[in-house]
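Below is one structure, written out as structure tokens; the observations come after it.
Note that this complex is displayed minus one protein chain, with the remaining chains in position.
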Amino acid sequence: MSVKNVLAVALGIMSAIGGFVDIGDLVFNTQAGAIFGFQLLWVVVIGVVGIIVYSEMCGRVSAVAQRPVFDLVRERTGFGAGLATLAASEVVNLMTCAAEVGGVAICFQLLSGLPYRLLIPLAVLALAVSSWVLPFRWLERVFGYLGLSMLAFAVAAIKLHPDWGHVAHGFVPGSHSGGSLMVYLYFVVGLLGAAMTPYEVYFYSSGAVEDRWGVKELRLNEVTAMIGYALGGFLSFALMIVAGVLFLPRGISPQFLGTPALTAEHALGQVGLLLALVGILFAVGGAAVETSFAGAYNLAQFFGWRWGKKERPAAASRFTLSWLAIFALALLLVMTGYDPVKLTEYSVIFSVVALPLTYLPILLVANDHAYMGANVNGKLANFLGVLYFGLILAIAVAAIPLMLLTHGGQG
Amino acid sequence: MRLSELLNRKVVTESGQELGRVHGVRGELVGGRLRVTGLVAGKLGILERYGVGTQGSGGPRQAKVHGHPVIPWERVVRVGSAVVVRD
Partner (left out) sequence: MSKVTEVDIALSILDHQLVDGDGENCGKVDDLEITGLDGGSPEVVEIIVGGNAWRFRGRLGRLAARLSGNAVHVPWPEVDSVTSVVTLKRPAAELRLNRGDDRWASLVGKLPGS
């Protein structure tokens, strides 16, 4: 592979990571670690494989059909189903965007000491201006690279000397000591939901078209999906491990978004805290941009508008106004002062409920010879795709009952 | 008449036998014109309605009709509140 290719792969991977660890992963992995220690690590693995499988499909569709998956939903599944998918996606995108914006505001607060309420509009402004000014690839790079600062958590996890034997056990589903079965299952659902968010795969699909992927990029697609999300999973492990080492023995329940960063401080001092906060800021900020764009992509692609960062904002004005409006609505939601951690939990759970509706079109389109030609799903992709779809159906049904039964994981 | 008005309309034979609802309309692209050449009617399951099992409906040459026979337009008697076809 030439230097140029290696660079392209590296860049692609960085961008993929930027989106993987978002506020949902932060909240659920940390809380899971605080209650169950390392016992839910296996769930993260399942979630990572799931999103790799579906992201690879989405990227392949974009590279081969030259159109993103959502663009094909209305013509492939029909008007009614397409509209239902759009509606569900938009609601979930908006909730998630608001949760991410809240996370960014809190990071600003922890870094600056300024009041939270003031920082919310500032956070939205910063995100909107970045999205407006930066070309697509730079947007991916800035948030992706700086989000890598979260690797401080990985360093912290190692420095804290967890019982690696126990950690290894966590990769095998087993006991659930420390909490009731219901709470355990709630976190299984939540962790999977946080790992397999729909906005992620739709953004990836549209992003592939924005990056002008063609059939030549099929290999790049596979590598980006696998390594990018695997590295994100690795970061999730780190979050769960540090919480397991520091919070579980002390009975700390991380109810504040800033709490996870303290684990990095404990292990690495002020530098660790700073790195952790910057990492979270850009990872979550990147996710905020992705959710708002995913929402705009979905609207534009359902109605057939011109879309894309590649267009001049005024030429694709409805698309532009869409993502600006999503930021504006997210701003309003966060300004209500609703607890950002609770907002995050709701956004993840609702995203789980919408998962079947949002993931099924991906499986259908990736199997469609008319769009994919020879590049339709092979046996492995279909086996995994259908297997995960079954899993998605199961957690979609269980999500809200578990949330209600466990009072949002409180037990 | 709009295509969307034609879709989902009941199809009955002259003798009153119900053939289901219109869920497909066959056409022919020739010489820059799009002629309607037939209808496809029948009962559609939930999955088929969502597009599962239609195997390649993303392009004009791949059209599948859910396994229901095409009713050539010559058999259509009239289009009213229902579509009436010859037995």
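Should a chain be cited, it is by its letter among A and B, assigned in written order, with residues numbered from 1 in that chain.
As a convention for this text, contacts are C-beta pairs under 8 Å (C-beta built on N, C-alpha and C of every residue); 3 or more make two chains touch, one makes a residue touch a chain.
Note that this is a predicted model, so its numbers are computed, not measured.
Q: Considering the full assembly, with which of the depicted chains is the omitted chain in contact?
A: Checking the complete complex, the chain left out touches A, B.
Q: So which of A:307, A:327 or A:388 would be touching the chain we can't see?
A: A:307
Q: Just name the one of A:219, A:318 or A:407 that touches the chain not displayed here.
A: Missing-chain contact among the listed residues: A:318.
Q: Residues on chain A that touch the omitted chain in the whole complex?
A: Considering the whole complex, chain A reaches the absent chain at 65, 67, 71, 74-75, 78-80, 82-83, 132-133, 302-307, 312-318, 320-321, 370-371.
Q: If you put the missing chain back, which residues of chain B would it touch?
A: Against the left-out chain, chain B lists 1-7, 23-37, 40, 54, 57-65, 73-74, 78-79.
As a working rule, only the chains that are shown with their structure count from here on.
Q: Please tell me the distance, in whole Å, between the geometric centres of chain A and chain B computed from their C-alpha atoms.
A: That pair's centroid distance is 42 Å.
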